[in-house]
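All protein chains but one are shown at their positions in the complex.
Take a look at chain A:
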(Lines give C-alpha, C1' and ligand atoms only; values in the text may rest on other atoms or scores of the structure.)
Protein backbone atom coordinates (compact mmCIF):
# COMPACT_ATOMS: atom_id res chain seq x y z
CA UNK A 1 0.00 0.00 0.00
CA UNK A 2 2.90 2.35 0.73
CA UNK A 3 4.00 2.13 -2.88
CA UNK A 4 0.53 3.15 -4.03
CA UNK A 5 0.40 6.01 -1.56
CA UNK A 6 3.73 7.29 -2.86
CA UNK A 7 2.48 7.02 -6.43
CA UNK A 8 -0.59 9.07 -5.51
CA UNK A 9 1.17 12.34 -4.93
CA UNK A 10 0.87 13.72 -8.48
CA UNK A 11 -2.86 13.02 -8.27
CA UNK A 12 -3.05 14.62 -4.82
CA UNK A 13 -1.22 17.66 -6.14
CA UNK A 14 -3.79 18.09 -8.88
CA UNK A 15 -6.82 17.27 -6.77
CA UNK A 16 -6.07 19.70 -3.99
CA UNK A 17 -6.85 23.04 -5.70
CA UNK A 18 -9.91 21.60 -7.44
CA UNK A 19 -11.22 20.32 -4.13
CA UNK A 20 -10.59 23.67 -2.45
CA UNK A 21 -12.57 25.30 -5.25
CA UNK A 22 -15.36 22.76 -4.80
CA UNK A 23 -15.58 23.43 -1.06
CA UNK A 24 -15.58 27.18 -1.63
CA UNK A 25 -18.26 26.90 -4.33
CA UNK A 26 -20.51 24.89 -2.04
CA UNK A 27 -20.06 27.37 0.80
CA UNK A 28 -20.84 30.28 -1.53
CA UNK A 29 -23.98 28.48 -2.68
CA UNK A 30 -25.16 28.44 0.93
CA UNK A 31 -24.92 24.69 1.42
CA UNK A 32 -24.05 23.41 4.87
CA UNK A 33 -20.40 22.53 5.50
CA UNK A 34 -21.41 19.03 6.60
CA UNK A 35 -23.38 18.39 3.41
CA UNK A 36 -20.52 19.64 1.20
CA UNK A 37 -18.02 17.44 3.00
CA UNK A 38 -20.35 14.45 2.82
CA UNK A 39 -20.51 14.94 -0.94
CA UNK A 40 -16.73 14.55 -1.20
CA UNK A 41 -16.69 11.71 1.32
CA UNK A 42 -19.44 9.67 -0.35
CA UNK A 43 -19.33 10.52 -4.08
CA UNK A 44 -15.62 11.12 -4.76
CA UNK A 45 -16.17 12.17 -8.38
CA UNK A 46 -15.20 15.77 -9.05
CA UNK A 47 -17.12 16.73 -12.17
CA UNK A 48 -20.41 15.31 -10.96
CA UNK A 49 -19.96 16.94 -7.55
CA UNK A 50 -19.48 20.34 -9.20
CA UNK A 51 -22.52 19.66 -11.36
CA UNK A 52 -24.66 18.67 -8.37
CA UNK A 53 -23.77 21.75 -6.34
CA UNK A 54 -24.00 24.09 -9.33
CA UNK A 55 -27.40 22.78 -10.37
CA UNK A 56 -28.76 22.89 -6.83
CA UNK A 57 -27.57 26.49 -6.52
CA UNK A 58 -29.54 27.29 -9.69
CA UNK A 59 -32.70 25.80 -8.19
CA UNK A 60 -32.78 22.58 -10.25
CA UNK A 61 -34.79 19.86 -8.42
CA UNK A 62 -32.35 17.74 -6.37
CA UNK A 63 -33.19 14.37 -7.94
CA UNK A 64 -32.81 15.76 -11.46
CA UNK A 65 -29.48 17.30 -10.44
CA UNK A 66 -28.34 13.89 -9.14
CA UNK A 67 -29.37 12.14 -12.38
CA UNK A 68 -27.49 14.70 -14.46
CA UNK A 69 -24.47 14.16 -12.24
CA UNK A 70 -24.74 10.44 -12.87
CA UNK A 71 -24.76 11.00 -16.62
CA UNK A 72 -21.40 12.71 -16.26
CA UNK A 73 -20.06 9.58 -14.60
CA UNK A 74 -21.16 7.09 -17.27
CA UNK A 75 -17.58 6.80 -18.51
CA UNK A 76 -16.62 5.20 -15.19
CA UNK A 77 -18.37 2.04 -16.36
CA UNK A 78 -15.47 1.40 -18.75
CA UNK A 79 -12.71 1.65 -16.17
CA UNK A 80 -13.32 -1.57 -14.26
CA UNK A 81 -13.39 -3.82 -17.33
CA UNK A 82 -10.14 -2.23 -18.53
CA UNK A 83 -8.47 -3.04 -15.19
CA UNK A 84 -10.07 -6.48 -14.80
CA UNK A 85 -7.18 -8.40 -16.41
CA UNK A 86 -4.87 -7.09 -13.68
CA UNK A 87 -7.06 -6.69 -10.61
CA UNK A 88 -10.38 -8.07 -9.43
CA UNK A 89 -12.64 -5.22 -8.39
CA UNK A 90 -14.06 -5.23 -4.87
CA UNK A 91 -16.29 -2.57 -3.30
CA UNK A 92 -13.40 -0.57 -1.88
CA UNK A 93 -11.43 -0.63 -5.11
CA UNK A 94 -14.52 0.48 -7.02
CA UNK A 95 -15.14 3.37 -4.63
CA UNK A 96 -11.66 4.76 -5.35
CA UNK A 97 -11.97 4.40 -9.14
CA UNK A 98 -11.71 7.99 -10.35
CA UNK A 99 -10.38 9.08 -13.76
CA UNK A 100 -6.92 9.73 -12.40
CA UNK A 101 -6.67 6.61 -10.24
CA UNK A 102 -7.77 4.55 -13.24
CA UNK A 103 -5.18 6.10 -15.55
CA UNK A 104 -2.28 5.62 -13.12
CA UNK A 105 -3.39 2.09 -12.23
CA UNK A 106 -3.71 1.07 -15.88
CA UNK A 107 -0.07 1.96 -16.36
CA UNK A 108 1.29 0.56 -13.11
CA UNK A 109 -0.66 -2.64 -12.37
CA UNK A 110 0.59 -4.78 -15.29
CA UNK A 111 4.16 -4.33 -14.07
CA UNK A 112 3.45 -5.34 -10.48
CA UNK A 113 3.41 -8.87 -9.04
CA UNK A 114 -0.23 -9.98 -8.71
CA UNK A 115 0.06 -10.14 -4.93
CA UNK A 116 0.98 -6.47 -4.68
CA UNK A 117 -1.63 -5.05 -7.00
CA UNK A 118 -4.51 -4.67 -4.57
CA UNK A 119 -2.38 -2.92 -1.95
CA UNK A 120 -0.93 -0.61 -4.57
CA UNK A 121 -4.36 0.27 -5.91
CA UNK A 122 -5.81 0.92 -2.46
CA UNK A 123 -2.83 3.11 -1.54
CA UNK A 124 -3.24 5.05 -4.75
CA UNK A 125 -6.95 5.55 -4.15
CA UNK A 126 -6.51 6.43 -0.51
CA UNK A 127 -3.91 9.10 -1.30
CA UNK A 128 -6.21 10.66 -3.87
CA UNK A 129 -9.20 10.44 -1.53
CA UNK A 130 -7.40 12.10 1.37
CA UNK A 131 -6.25 14.98 -0.81
CA UNK A 132 -9.73 15.45 -2.25
CA UNK A 133 -11.35 15.55 1.16
CA UNK A 134 -8.70 17.70 2.80
CA UNK A 135 -9.03 20.20 -0.05
CA UNK A 136 -12.81 20.20 0.26
CA UNK A 137 -12.61 20.84 4.01
CA UNK A 138 -10.20 23.72 3.54
CA UNK A 139 -12.36 25.19 0.78
CA UNK A 140 -15.43 25.04 3.01
CA UNK A 141 -13.47 26.78 5.75
CA UNK A 142 -12.62 29.61 3.37
CA UNK A 143 -9.01 28.71 2.71
CA UNK A 144 -9.07 29.44 -1.01
CA UNK A 145 -6.70 32.32 -0.15
CA UNK A 146 -4.04 29.61 0.06
CA UNK A 147 -4.09 29.52 -3.71
CA UNK A 148 -3.85 33.29 -4.14
CA UNK A 149 -0.03 33.24 -4.32
CA UNK A 150 0.79 34.40 -7.88
CA UNK A 151 0.81 31.49 -10.28
CA UNK A 152 0.28 28.81 -7.63
CA UNK A 153 -3.39 28.11 -8.27
CA UNK A 154 -2.82 27.97 -12.03
CA UNK A 155 0.25 25.78 -11.64
CA UNK A 156 -1.61 23.27 -9.52
CA UNK A 157 -4.51 23.30 -11.96
CA UNK A 158 -2.13 21.92 -14.59
CA UNK A 159 -0.93 18.97 -12.51
CA UNK A 160 -3.68 16.65 -13.75
CA UNK A 161 -3.28 17.47 -17.47
CA UNK A 162 0.48 16.92 -17.07
CA UNK A 163 -0.17 13.59 -15.36
CA UNK A 164 -2.65 12.46 -18.02
CA UNK A 165 -0.14 13.48 -20.70
CA UNK A 166 2.58 11.23 -19.30
CA UNK A 167 0.12 8.38 -18.92
CA UNK A 168 -1.16 8.88 -22.47
CA UNK A 169 2.30 8.97 -24.09
CA UNK A 170 2.64 5.19 -24.57
CA UNK A 171 -0.75 5.11 -26.34
CA UNK A 172 -0.19 7.97 -28.78
CA UNK A 173 0.77 5.54 -31.55
CA UNK A 174 -2.42 3.53 -31.06
CA UNK A 175 -4.87 4.51 -33.85
CA UNK A 176 -7.92 3.52 -31.80
CA UNK A 177 -6.79 5.64 -28.87
CA UNK A 178 -6.04 8.57 -31.17
CA UNK A 179 -9.45 8.29 -32.83
CA UNK A 180 -11.12 8.13 -29.42
CA UNK A 181 -9.12 11.14 -28.28
CA UNK A 182 -10.20 13.05 -31.37
CA UNK A 183 -13.84 12.20 -30.70
CA UNK A 184 -13.55 13.33 -27.08
CA UNK A 185 -11.75 16.55 -28.00
CA UNK A 186 -14.31 17.35 -30.68
CA UNK A 187 -17.22 17.00 -28.25
CA UNK A 188 -15.23 18.85 -25.60
CA UNK A 189 -14.84 21.84 -27.93
CA UNK A 190 -18.59 21.77 -28.45
CA UNK A 191 -19.14 21.92 -24.70
CA UNK A 192 -20.14 18.24 -24.39
CA UNK A 193 -17.16 16.84 -22.52
CA UNK A 194 -18.99 14.08 -20.65
CA UNK A 195 -20.57 12.69 -23.81
CA UNK A 196 -17.25 12.95 -25.60
CA UNK A 197 -15.53 10.83 -22.94
CA UNK A 198 -18.36 8.31 -23.00
CA UNK A 199 -18.09 8.01 -26.78
CA UNK A 200 -14.32 7.70 -26.48
CA UNK A 201 -14.94 4.67 -24.27
CA UNK A 202 -17.35 3.23 -26.85
CA UNK A 203 -14.77 3.84 -29.59
CA UNK A 204 -12.24 1.92 -27.53
CA UNK A 205 -14.67 -0.95 -27.02
CA UNK A 206 -15.42 -1.18 -30.72
CA UNK A 207 -11.74 -0.96 -31.54
CA UNK A 208 -10.82 -4.28 -29.99
CA UNK A 209 -8.37 -6.07 -32.23
CA UNK A 210 -6.88 -2.87 -33.62
CA UNK A 211 -3.90 -0.94 -32.30
CA UNK A 212 -1.86 -2.09 -29.35
CA UNK A 213 -2.13 -5.48 -27.70
CA UNK A 214 -3.05 -5.82 -24.07
CA UNK A 215 -0.06 -6.44 -21.85
CA UNK A 216 -0.03 -9.78 -20.00
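Everything below uses one rule, namely that a contact is a pair of C-beta atoms (placed from the backbone, for glycine too) under 8 Å apart; a residue touches a chain by one contact, two chains touch by 3 or more; residues count from 1.
In the analysis below, contacts and distances are computed from a predicted model.
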Checklist line | From "Branched-chain amino acid transport", "Carbohydrate ABC transporter permease", "Nickel import system ATP-binding protein NikD" or "Transcriptional regulator, PadR family", the hidden chain's UniProt protein name | finding: "Branched-chain amino acid transport"
Notebook entry, point to check: Considering the whole complex, which of A:20, A:45, A:122 or A:137 touches the chain not shown?
Noted result: A:45
Checklist line | Where the unshown chain meets chain A, residue by residue | finding: 7, 9-10, 13-14, 35, 38-39, 42-45, 48-49, 52, 56, 62-63, 65-67, 69-70, 73-85, 89-91, 93-95, 97, 99, 102-103, 106, 150-152, 154-169, 171-172, 174, 176-185, 188-191, 193, 196-197, 200-201, 203-212
